[in-house]
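Down below is the structure, laid out as structure tokens.
One protein chain is absent from this view; the other protein chains keep their places.
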Amino acid sequence: MTRLLKSRELVLSGAILALILLVESRFRGFAAPGNLAAVFNDTSVLIILALGQMAVILTKCIDLSVAANLALTGMVVATLNAAMPGLPVGLLILLAIGLGLVLGAFNGLLVWLLDIPPIVVTLGTLTIYRGLVFVVSGGEWINSFEMSASFTALPRATLLGLPVLSWVAIAVIALAWLLIRLTPLGRAFYATGGNPHAAVYTGIDVGRTRFMAFVLSGGLAGLCGYLWVSRYAVAYTDVALGFELDVVAACVIGGISIAGGVGSVGGAVLGALFLGVIKNALPVAGISPFWQLAISGAAIIIAVAFNARAERRPGRVILKRKEATA
Amino acid sequence: MSTRPGLDIGTRPRHLPDRLTGRVARALRSWELLLLLVGIAIFAANSMASPYFLSAWNLSDATFNFTEKAMIAFAMALLIISGEIDLSVAGIIALASTTMGFALQYGAGTPMLVLIGLGTGLLCGALNGTLVTRMGLPSIVVTIGTMSLFRGISYIVLGDQAFSGYPVGFAVFGQGYVAWVITVELAIFAALALIFGVLLHATKFGRQVFVIGNNPTAAAFSGVRVARVKMILFLLTGLMAGLAAICLTSRLGSTRPSIAQGWELEIVTMVVLGGVSILGGAGSILGVVLAALVMGMVTFGLGLLNVPGIVMSIFIGALLIGVIAIPRLIALARRRAA
Amino acid sequence: MLHQAPDTVPPPEPATGAAPVLELRGITKTFPGVRALGDVALALHPGQVTALIGENGAGKSTLVKVLTGIYQPDAGEIRLDGAPTRFPTALSATRAGVTAIHQETVLFDELTVAENVFLGHAPRGRFGLIDWPRTRRDAAAILERIGARLDPDTPLRDLGIASKHLVAIARALSVEARVVVMDEPTAALSRAEIEELYELVDRLKAEGKAILFISHKFDEIFRIADRYTVFRDGEMVDAGLIADVTEAQLVEKMVGRAVNTIFPKREARIGDPVLTVSGYCHPTEFEDIRFTLRRGEILGFYGLVGAGRSEFMQALFGVTKPSKGAIRIDDEVAVIRSPAEAVAKGIVYVPEDRGKQGAITALPIFQNVTLPSLSRTSRRGFLRLAEEFALARQYTERLDLRAASLDQPVGNLSGGNQQKVVIAKWLATAPKVIILDEPTKGIDVGSKAAVHEFMSELASQGLSVIMVSSEIPEILGMSDRVIVMREGRIAAEFEREGLTPEDLVRAAAGYGETA
Partner (left out) sequence: QEPLRIALVVKSLGNGFFEAAARGAEEAAEELGDTEIIYTGPTSTTAEGQIEVINSLIAQQVDAIAISANDPDAVVPALKRAMQRGITVISWDSGVAPEGREMHLSPSSNELIGQTIIKLAADQLPEGGQVALLSATSTSTNQNIWIEEMSKVMDQYPDIEVVATVYGDDLADKSYREAQGLMQSYPDLDAIIAPTSVGIVAAAQAVQDAGKAGEINVTGLGLPSEMAGAIESGASKSFAIWNPVDLGYATTMIAHALASEAATAEPGAEISMGRMGTATLDDNNEAAMSEPFTYDASNIDEFKSVF
């Protein structure tokens, strides 16, 4: 598995590099470290969400509610911040993660205990959570001047030259790698998606593992709720509308198989970065932003076709050809 | 001692009855009945909540809330029963509407516009179908890609512009009436419900759709041309999206690339609420018809109370999960008690 | 012969050897509509192999699952070293030292061999994190011990069926076990590997482990078991020492009456050639397959597991494409590019994997039967249910299918009856040639005899049969002619007269070959 994935990650890294160089060749400065750091910073939220989604997809499920979860947690913490500017930001972040966890757990419970297909569950909660944002806010926007300075300052504060937002993404990547590679839960994600039936025989509780994946995805979405709202210094009902599809697309481009059990942290990160580079390169390259949608659609199709080709097994070979005589 | 399988060749064959449970008994336990009850309850609640609900003209206006989506939902139901899905339908609407608007610039008349709309739908369906059946790619991912691609092409063509000025004759699809309060769209909806109902439940093709959804490998090993059936379903879905694009464009009288944004999820919701198993292999057109009516009535009823659309969607989401969850919760509780 | 009453209380265990490590008492397990286990008892002794035998569906695998914490029994108790205990999860059974090689391969294609061996109980290092280097080392050691030459870092998906089974065995031995359960462990292994397994069992015995061995093959039961326990219909009917019984007695206990294990082929008039295959090739799976099949003939295809017979049959049936070759049906050139075309030309295939390729388990019997005949039972594409039921009834009754109604889902039927539905489906198309791939694999003795008798009857009615089988007695008993395949090629062809098991084995394994 690792061999194949490594090569797939290599190809994806190559594609990203080629893309960067292509833009750089026509528009000096795109590949400058400062700009690349900005691209990474801009993609941080997508990376974090893609890592959560990856856990879910590994277990053969899908979480379409992440963007709605993000919007709801973002709105709740922004509202709290506006109402009680005195609340420490740390507490609000914990609250965002906590609320995200609860929303993820709700998905997870429906999948685990009631055995409802994940796509149906999260399609339902996608509309419910998004609707709740409206109910919570009464449709009002929370604007930057209503937020406390510390609330909006945290993600853009720089540390060793990088904004805190980027550092959060880096930390999440590291933790995700640790979780996936080195903990039993991480391995359980693969087993559950790779062969749910066999997972039961190995003592893995398939339902519980899926639940945990949804909780993880929810918690990260909650974290992103705070990050998004404070970064753009605005909260409203349609925050990150339709972003769940970008997240799924990042995973797919990163080689995480929708059939479960296949994928890696590196793949998810690279998939997100690929989309991030395209998004940032278009305005710089002077391509009309109206092209962006079609380009990312084409990228998804090409990536999935490519991954399927890489995954296709050579098939066992019964015939032992005698090369020498030929 | 009980008879053992297979040991009694040569003895008198046993007579196997066709069915043990009658059709009525089955109907009484069905998902459709549950939906019908929900629908009646919502109808009653709406009539009580708003004095404006029970009016033929108002109900006729309300049908626009679901007719176009339901046209696609019928084809989508077949596709989902066969174990595939098409999330690009709203993208197809945008693209088909755009090509129609483009043709309009070159003076195409109503018949030509209709052909172009349907043709674009078919082509998009053909692309999806080819990627899925020829290259063996998972349809959920392929159609997430083509969803962006199709709508993206509309954005490339239109940008921030719009096509408008459709011919007067073209308005008949989305704004015309067949008779009294029966709109053209409602008539199309009813005709399609009948056609798709017969296609799915009374034809060889429909049987093959169910078989494929249950076990595609065994279907192929039984001589069913799986790839062909799936290809036809993708084409059919594309065609219906093209038809919906004609109706919607005609109703709006203009084309923007953002047309029908987010419809794919509403259509899938409609299909699943109609009792079609998202895992494939089970479902009925009657269920989808009932789900369309229920969803239309919920949105219209709440609209009359000036409830914002997004709050309605909470109801739809809760309905989707609730209708599936409640029977399971009861079963779970019963098992716990026992 | 005395008929044993089914309700007799099992005789007490003969008192030999040490006290049992693991004892089951009064275990009952019901599934909706089926009582898989009713009040069964079993005792496993250290250093002894207990064979568990019974027909298909007797409840053997269910018992294994109860023993390993996958199923919870409805009633009864499990005693470990005399103390009552419970296994609420698979992990708890592993921790208690009960490990199993399950009938199905329960492994993960996307993980490596080492991960598969240790999934769920990998060695942990600091902070409870998985210690990968140690996991790899330990896995290599276990593989070494069972004589499997496999690299622990190979992804499992790159391995063949037999190697996968070896990984499953390694997995079972990766825990400190006192009780080892093996549910039909030799079904997928080659002869050499089976021998290695027997040696392994002997070693485990010597180490004092208690072994429960499930098999349908009596030769191996007599080769390695010390004790036996017989299940019938979810009940324990007998137990004792192997030394005290004969094979015939065991079979009778299992089935409840005496049976012939092989129903010999009835003489049939063999007619003109129906199917001629010449030079069929595939880039990787088989090469230059050629033979002629005649009317009323049963042509056996023998070979070791993995010889490529199924691949060839599936190409003949149009599932996969051959790269070269031609066929003639009734002396006319025919091209088959899909199963639909094969069926139209009168060639049908009963696949090896009944659950995945044969039956559509969630759909009713009649829909399964009429599926390939829908053009006949429908008019202009519209279904006619009455005709479907009539057709389905005709063929299911001819095969004496046991079911409650034609509307019952096939998944509710026993394995043998599911096989009958698949055969009925094809008979309803009035084929010329029927290909049966391992038609009695995993089917108990009783049903097996019925299938054999039926095959014979079809041949005598003028149908041509190709029978793929890995069982020598079945090949010898049923075939008019035998083709042996090895590594994707035809290794030999034999007439029925004077054919011996040694001939088959020699050709299949390739001793003294020139090619």
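The letters A, B and C name the chains in turn, as written, and every chain counts its residues from 1.
Everything that follows uses one rule, which is that contacts are C-beta pairs under 8 Å (C-beta built on N, C-alpha and C of every residue); 3 or more make two chains touch, one makes a residue touch a chain.
Remember, it's a predicted structure, so these values are computed and weren't measured experimentally.
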item: Among shown chains, those touching the left-out chain; value: A, B
item: Residue among B:L34, B:A162 or B:L332 touching the omitted chain; value: B:A162
item: Candidate in contact with the missing chain, chosen from B:G83, B:G174, B:G280 or B:G317; value: B:G174
item: Touch with the omitted chain, as defined above, among B:L36, B:A202 or B:L304; value: B:L304
item: Touching residues (missing chain, whole complex) on subunit B; value: 50, 52-53, 55, 57-58, 61-62, 64-65, 155, 159-160, 162, 164, 171, 174-175, 248, 251-254, 256-261, 299-300, 303-304, 306, 308-310
item: Residue numbers in subunit A that touch the chain omitted from display; value: 27, 29, 35, 38, 42, 134, 137-141, 143-145, 156, 228, 232-234, 236-241, 279-280, 283-284, 286, 289-290
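The criterion applied here is as follows: only the chains that are shown with their structure count from here on.
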item: Inter-centroid spacing, subunit C versus subunit A (mean Cα positions, whole Å); value: 44
item: Shared interface positions of subunit A, touching two or more other chains; value: none
item: For the subunit C and subunit B complex, residues of the former touching the latter; value: 6, 55, 233, 255-256, 259, 317, 319, 338-340, 342-344, 349, 351, 356-363, 365-367, 371-372, 374-375, 378, 381-383, 389, 393, 396-398, 400-408, 414, 416-417, 420, 425, 446-447, 449-451, 453-454
item: Complex contacts: residues of subunit A adjacent to subunit B; value: 62, 64, 110, 113-117, 119-121, 123-128, 130-132, 134-135, 139, 237, 242, 245, 248-249, 252, 258-259, 288, 290-301, 304-305, 308
item: Subunit C contact footprint on subunit A (complex, rising order); value: 1-4, 178, 181-184, 187-188, 190-191, 194-195, 197-205, 261-262, 313, 315-320
